[in-house]
Structure formats: C-alpha cells, structure tokens
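Only one protein chain is missing from this complex, and each of the others stays in its spot.
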Amino acid sequence: MRKKLLCSLIALVLLGFAVPIAFASSEEKAPEKVVGGKMSKYLPDQIGEIPVPSKRWRIGCLEKTLINDFWLDMKNGYEDAEKEYGVDIDIYAAPSEADILIQKQILDDMIAKNYDLICVSPITDTNILAALKTATQRNIPIINVMDAYISPEAQKKHGIKIASFVTTDFAENSRLATRFVAEKLGKEGGEIMHIMGLPGGRAAEERKRGYLEEVAKYPQLKNIGVWPGDWDRKKSMDIAADVIQSHPNLRAIIGANDTTGLGAYQAVKNAGKTNQILVAGIDAIPDAIRSVMNDELVCTVPFMQYQSAYIAIESAIQILEGKFDPANREIWVYQEVWHKGNIKDKVAEYKEQFSGLKDF
Amino acid sequence: MFARSRSPFFHSYLGLIGAVVAISVYLSIASPYFLKVANFVNIGNQIAINLIIAVGMTLIITSGGIDLSVGSNVALTGILVALFYLKMPASSTVPMVILGMILGLATGTAIGIINGLIINTLGVPPFIATLGTMGVMRGLALIASNGRVLYGMPKGFESTFAGFIGGIPKPVIVAVVIAIIGVFILGRTTLGRYAKAIGGNERCVRVCGINIERHKITIYAIGGCLASISGLALTSMMNAAEPIAGNFYELDAIAVVVMGGTNLMGGKGTMIGTILGALLLGIVRNGLNIMKVPANYHQLLVGIIILVAVIIGSKRSR
Partner (left out) sequence: MKTGYVFTFLRKHWGIIATLVGISLFFGLSSQYFFTFYNLLNILNHTTITLILAMGMVFVLASGGIDLSVGSTLGFTGVATALILKAGTPPLLAALCGIGIGALIGAVNGTIIAKFHLQPFIVTLGMLSIVRGLALVFSNGKPIYGFPGIFTTFFAGHVGIPTNIYLTIAIVAFGSIVANKTRFGLYAKSIGGSEASAHICGVNIPLIVILIYVQSGIFASITSFIYMSMMDAAEPLAGLLTEWLEAIAAPIIGGNSLSGGIITIFGTIIGALILATVRSGLNIFGVQPFYQQLFIGLIIIISVIADSIRQRRSRLSRERVVT
C-alpha cells in the first residue's frame, strides 16, 4: 500500500515536471523571417542598422526576478525583439531580488548551455562577477542590461569583457520624481520624506541617494528622513501613517517605487490629507498609472525596461554579426516624468512597451 | 474564582505589561505624537493583521505544531479573491462580493486542511511540511497572478475592512472579535483543552482514545482560515493583491506568540499573552517610525526587543 502511495507520489512529481516542459516544447517558434537590414527601432540615430542574422543565434537573458510588471515588461521586450529579428531567446530570473547567490548559480547553469551571447541584469554590482568571468573565458559575449553596473575597473580586475551596457539610471529616477514634486510645491516648500526599498539592495540605495542629492538642492524643502519600506505596500502604509502623525506639516512623500508610493498614498487617504501631501512613485506599473490618472499619485517615472531589453537584443545581433560600433558601448536610455498633465499621451505613445497599459 | 485567577494573571503577564507600559511611557515623553487618538488608530491597524494570524498560530503551537505557510496563505487568498472579482461578471453586486470572500476563506481553510493532512496522515513533521507548503502556495500565488499586482476590486469589497465603526477601525474590530473567540476556544472549549493535551503528551491523549487526527486537522484548518481572513483584510486595506504579500508574516506571528509565553514545544498556550505580545511589537514598530530611527537600525532594535521580552518572560514563568 505504502509502496503504491510512494510510487504514485513520485509519478505525480514527474508529471508536475513534465507539464511545463511539454508547454515549453510545444511553444511554436516564430517562422524564419527575412529581415533586410532594419534600422534600430528606438535608437536609429545612435545604433544605426541592425544586420540580418546569419543564423538563429541562441541568446540567454538573465533578469533579476519575474515578480511584478517591471520585469515582465522587460521579458516582453526581449521576446518582441526575438520575433522581430529571428533569434532564439531563453529568459531566466532569480526567485526574488534578495537571492543574490541564486542568481549567480543560475548564470552558472546558463553558461553550461553554451549560449552565443548572454544578457544579464545583475542584482548587485558584484554578485555575478565570478560567473561572468567564466563566460568571458568561454568567449561568450556579455551585455549588461540595466540595474547593477559592472564598471570598467571591475571588468579589468576580474577578467571580464562586457561588450555593451544598456541602462536607465536609478538615482536619476528619484531625482526626477523629487524635482517634479519640488517644483509642484513651489517656493513654499515644506517637509518631505522618502520611503526606500529594502536597505542594502542596489536599486533601493541608489534611489535613496538620488533623493537625498536632489532634496539638498532646494533650500525650501526640509528632508525629515528616510524610512525602510522594504518594497512592501503594507509596511510603507504603516510608515506613512506613523510619520503623518508625527509630522503634521508633511507635504510630500517620495516612494522608492510605485508599490511603496501606493502604500503611502493609502495612508494619506486614510488620514484625509490628500490635499496637503503629494505622493510620488517610480516605475509606472499599471496600478500607479491608474492612480496618476485619478489624481492620486502625483507622478511616476517609467523605467524604460522594455526599450532597454529591445535595444540590448539589437546590440547583441550587431555584436554577433561583427557589426558593432564600440562607441555604443554605453547606452543610457532616456527618462521622463509622467504626471496628470501628460499621462494620457504617454500611455498612448508607450502602449506597446508596457503590457499593463493596454487596458487604459 | 475571579479573585483566585487575578493574581496569577498579573504575575504571569507582568513582564509583558511592564514592557508595554514602559515603552509607551517612554514614547509619550519622547514624542508628542504618540499619545494621539490618530496614532492609536495606526497602531491598531498595524497590529490587526498580525494578531489575526497569531491567534491561529497560538492554537497550532499549543498543540505542539507550527505553521510556516501562513504568509503564503495570505498572498494566495488575496490573489485568488482578486482574480475572482476581476474575472467574474457582475462582481460588484453584494452577493458576488460575499461569495468572493467565502471563496477566500475556503482557500485558506483548505490550505490549513492540506497542512493537517500532510502532518497527520503522512507523518511529516509540521515544520518541514509547512515549509514545503509555504513554497508551494507562494509559487501558486505567483503563477496565478503571473507575478503582477492585481487591483480594481469592487468598492463593496474594499469597504469591508476599510473605515471605521464608532471611531474604531474595522480591522481592529475584526481582530478583537477573533482574539476574544480565540481566548474562549483555548480556555473554555474541548478543542482548546485537547490542543493543550496533544501538545503536552500526544501519546497519552492517543491512549485515552481521543481522535487526535480530527482535532489536529481542525486546528490547522482554523489557523489557515484565520490567515485567509488576514489576507482578505490586507487586500481590502491595501486596495490591491500582491503575490509577494505576507512575506515573513509567519515569523512575526510566531515571535508574537512566543513573546506572549506560549511554549513552542506545545502543551502550554496563552491567548492573552499573544495579544500582549502583538501589542508590544506593534508599539515598538510604531515607535521606530515616529522617532525617526535610521532605516538600518529598525531590524536590530526589533530583534533586541523580541529577545529581551522572551528572556523576561521566561524568568517570570519559572
């Protein structure tokens, strides 16, 4: 009896494995499309022409996680470029943004699969250096797409060759949000606070830095501090609720991302201070866009993750075909603030890049 | 009877009550904002979610078990309920809203029953069984939501837990009612007595001819059901369901239960201690926020408070 039970359990697990694999293999590959030397879709002036791939190159892409719209949109960027240019792309990610070691291990496993090129979004500046070294030793070209930045010094020290770097600046996100809020508050200014992400993470620390730098530029703004929201909506709400109590004159909250911002907004709403306190978010997730449209969050700063991924694949094809211009080794993708005034136009403009915008 | 129980009551909870009072006094001197009605509303709201889970956890730990899957349960309940509201037609009508919430409770209860079955029928230790279901349920929450935040639930659902009744926030009322029921269950019902007995000496209870399996499964089902109430309250309060919600809630709940004086080995449990523990942790978190303690020090101080409370508690109980 027990043996039967055990056998059936094992069978169940194997079945569990088999289902996603069956799905994975039954996915139809897009038919070979002949693309005659297209111009780059988003940066035609800078990158120029993308050659027709001479074969179906295999490209492995490692993201930070696939939790939340942000990383899913990046995945869409990779996949749309895959269809457009006719290459094969596999996408990987760590279970959560805290899994720095696991991300390295995944990259180790990706290297085992002998990809022609690897795109990585490291969680920290250093967590995947060792694996990148192995990749370089095996002559696999690497593109650093967003997030942590493998600096030229680090590359030299560890024997890593990064072929190209495509990103948006984290500190600039919060600088833009803070600047927008500061201008909105005008000469009057007032008390302002920041709810950061999980302390110790790169995005959280960089956005905190950007906030502090920008606030210091406005004498009429008084920074009352930075609290750890850990990217958590409830925690951010609790913090905002408490701080609103202890600082009745608070005028603005800059969230480290939309989740923290929306949590903080909930507290502002509960306290009945929506007219007094401005809340800003970052990332432009759908919930935040709805919120900006309804005059709740005052602004959000989209991170051009879709574009970055798309551009990365364009660069990848240039590299693999030997048509890459070393002048494009660093590409900083343009950023802007989305607010009530421009959000309708922006949503229309960027519909294809942000999957969540389709409903608006 | 009351006179007899009064002095041990104060005796056994003196450490916790003392800590709550001491920290409150300190905060009210150090910050002019602590002793405000609005601040107490905040503290209440913050404690409510944790306390609802902790009531179930007290019962489970008293029976000698543990449930690490409650945090994932919170997330999965929220996601499934949100999906129900977003996909079903006419979901903003009152019957559908109620149906959604019933489904949520059923989800949580089912998770609890699954835990109970794995632990009892298959004989897996509770820690490892619920560690496994923790991963599975979190995975399901992520798969079901595709990793996205779900929002746009009907107003009727949002207002279930948001707002006030007679000046008291609704989540606080729910938590207080649940805590009172918890005190009653643990202290005055057969289930509560069996929980203590099973936690104290399972073999002995089994020899007495009592159906341990049924009671244990009931206890895990209650724990799961309460976690899903917490999930509903969280989703409603936040106006959105997140697949990563409830991360580490299990550790918070366990900390609160043990700070209150419940024995992790089972056999001895106190619901009132759990309530006091939740109050202490809530006040500390609130204090860290209103006192503007730098971000990096929050974890450090919370850890110290937990340890100190447990050490003081252990001295009292001996």
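The chains carry the letters A and B, assigned in the order they are written, with residues numbered from 1 in each.
We take it that contacts are C-beta pairs under 8 Å (C-beta built on N, C-alpha and C of every residue); 3 or more make two chains touch, one makes a residue touch a chain.
All figures in this text were calculated on a predicted structure; none of them were measured in a lab.
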(request) Just name the one of B:I102, B:I168, B:C204 or B:L251 that touches the chain not displayed here. (result) B:L251
(request) Give the residue, chosen from B:G78, B:G147 or B:P169, that touches the chain omitted from the document. (result) B:G147
(message) For the chain left out of this view, which of B:G18, B:P32 or B:G303 touches it?
(response) B:G303
(message) With the missing chain put back, one of B:A22, B:L35, B:I102 or B:I128 would touch it. Which one?
(response) B:I128
(message) Out of A:I50, A:M110 or A:V298, which residue would touch the omitted chain in the full complex?
(response) A:M110
(message) Need a quick check: the contact residues on chain B for the chain that isn't drawn.
(response) 118, 122-125, 127-129, 131-140, 142-143, 147, 251, 254-255, 258-259, 263-265, 295-304, 306-307, 310-311, 314-315, 318
(message) Residue by residue, what part of chain A touches the chain that was omitted?
(response) 2, 5-6, 9-10, 13-14, 16-17, 20-21, 24, 65-66, 90-96, 98-102, 104-106, 108-114, 124-127, 129-130, 158, 198-201, 204-205
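Just so we're on the same page, only the chains that are shown with their structure count from here on.
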(request) Return the distance between the CA-based centres of chain A and chain B, expressed in whole Å. (result) 33
(request) Sort out for me which residues of chain A touch chain B in the complex. (result) 65-69, 71-72, 96, 196, 199, 224-228, 232-234, 237-239, 241-243, 245-246, 259, 262-263, 266, 270-271, 285-287, 290, 356
(message) Considering only the defined contacts, which chain B positions touch chain A in the complex?
(response) 31, 33, 36, 38-39, 42, 45-46, 49, 142, 146-149, 151-152, 162, 234, 237-240, 242-245, 247, 285-286, 289-290, 292, 294-296, 298
